[in-house]
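The structure appears below as structure tokens.
Heads up, one of the protein chains got dropped from this complex, but the rest are sitting where they should.
A and B are the chain letters, set down in written order, and residue numbers restart from 1 in every chain.
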Amino acid sequence: MPLVEIFGLGVIDNITSQYGYKVISNNLVYFLGGAGYTVFITALSLVMGMILGLFAGLGKLSNKKILCFLSTAYIDFFRGTPLFVQIFLLYFGILPLFYDNDPVTSAIIALGLNSGAYIGEIIRSGIQAVDHGQIEAARSLGMNQRQAMTHVILPQAFKIVIPPMINEFIALLKDSSLLSAITVPELMHRGDLVFANTYQATWVFGAIAVIYFIITKIISVIGDKVERRLATD
Amino acid sequence: MIQVIDVYKSFGQLQVLKGVNFQVAPREVVCVIGPSGSGKSTLLRCINQLEATNSGQVYIDGEELTHPKTDINQIRQQVGMVFQLFNLFPHKTTLENITMAPIKIKGINKADAEKLAMELLGKVGLTDKAHVYPGKLSGGQKQRVAIARALAMQPKVMLFDEPTSALDPEMVGEVLAVMKNLAFEGMTMVVVTHEMGFAREVGDRVVFMDEGIIVEEGLPQDIFDNPQNPRTQAFLSKVL
Partner (left out) sequence: MKKYGRLMIAVLLTVALVFSVAGCAGQTGDQNQAQQQQKVLKIGTNATFPPFEMQDNNEFTGFDMDLIRAIGEEQGYKVEINHMDFKALIPSLGNNKIDAAIAGMSITEERLESVDFTDAYFNAGLIIAVANSNESIKTTEDLKGRKLAAQNGTIGAAYCVEVKKQDPKTETRIFDDIGAAFMELEKGGVDAVVNDHPVTAYYLKTTTSTKAKMVGDIFSADDQYGIAVKKGNAETLDMLNEGLNKIKANGKYDEIYKKWF
């Protein structure tokens, strides 16, 4: 996996100095590499979540009973159980049945499945928030259900779901810290490792918090920009 | 052109249409009037099956819409509909609103679709608004775009569901003028309306509905000047 080359294996600087800031300056590159993993994993999970969420959201609105049932079951399960439990269940229990699973791909699958459930609900409510007159207008022109969805409803639902989607992205990014438990080398895990060797809780977790905050702030600023640009249309 | 035979429709416990029989000849303009809740909008929506009927048949140009094997989308292309609240697509410009269905459904190329759309915009007097989003249009302008959008599919029939009810009074005229032109060009039209002046002037026939049935129908002057049924009389005495 070339990920290691991108974000670096990183070696913990093991000093147990009483100067906490040194712990940070010596491990900054290591932390930023972890942040790289965090963003990379979250972004891929979000893409997977959007695809799953689109199907789940549409499925939940479908008149086909089986689709509706499957989508509802999927959404209920992944929203109704803790992500932490899902991570362990998938990593140690389910994914090993399918392939020789490693922490990073398992992490993307676990987060992707989890966010798919939340995004499914976002998309469902986004679709339902589009005025019913829109589908009537589309159908009265002779569009079938699918054409009406793709050309009329989804483009409008898309705008509606952007703010909750940004929220989901930020929530997912923060939740990715739970992946530390299966040794995904993301930001929180690296913070944990440095902390365990230096005991500088305030400095280490303070620095981690600042890095998380900067990333989430960037996401929300970009989200606001996108939202504003679409709103002028 | 349109045949509605013994149509029943209910929403849950509420019986909205209780056996409606109704015909429209080609090039005829029929205005449907009646008090709120009389079922006139539901009748219109049953004609293109936006509301599925509980029983009875609907034919358009000889094809039965209520038959389970009918391709309803195919027939709807020939039946334009204009809504009370316009229902323009807010994420598309005026021009795109009009060209979307011809391009996506009929597969007409974009240039031809736009040429047709510009012609139709000319007809409703809005060529200058082609590249504006619906949010920037007045109510009257929106409804004229909605009419152009429906016409772009070159329908055989146009259905109007209270097209002026949501408009400010000063904008009613511009929409009615467009509809009047359409009628003179020979379009087959069914218009659910509260505009009695329009019904009298433009309508070939007026249908009065109350409580889910057609109470009375006839030539406009007969209905308006000499109503036979006491319910028609009572309604007209309130609105005229």
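Before moving on, here are some points about what is shown:
Criterion: contacts are C-beta pairs under 8 Å (C-beta built on N, C-alpha and C of every residue); 3 or more make two chains touch, one makes a residue touch a chain.
Remember, it's a predicted structure, so these values are computed and weren't measured experimentally.
Considering the entire complex, the omitted chain makes contact with A. Contact with the omitted chain, checked across A:S125, A:T183 or A:T216, is made by A:T183. Check A:S62, A:Q128, A:N197 or A:S220 against the missing chain and you find that the one touching it is A:N197.
By the touch definition given at the top, subunit A reaches the unshown chain through residues 9, 11-12, 14, 16, 88, 92, 96, 100-103, 180-183, 189, 192-193, 195-197, 199, 201.
Here is the rule we use: only the chains that are shown with their structure count from here on.
Centre-to-centre separation of subunit A and subunit B, using mean CA positions: 47 Å. Those residues of subunit B that touch subunit A in the shared complex are 48, 50, 73-81, 83, 85, 87-91, 100-101, 104-105, 133, 146, 149-150, 153.
Remark: subunit A residues 131, 133-134, 136-144, 147, 151-152, 155-156, 159, 233 touch subunit B in the complex.
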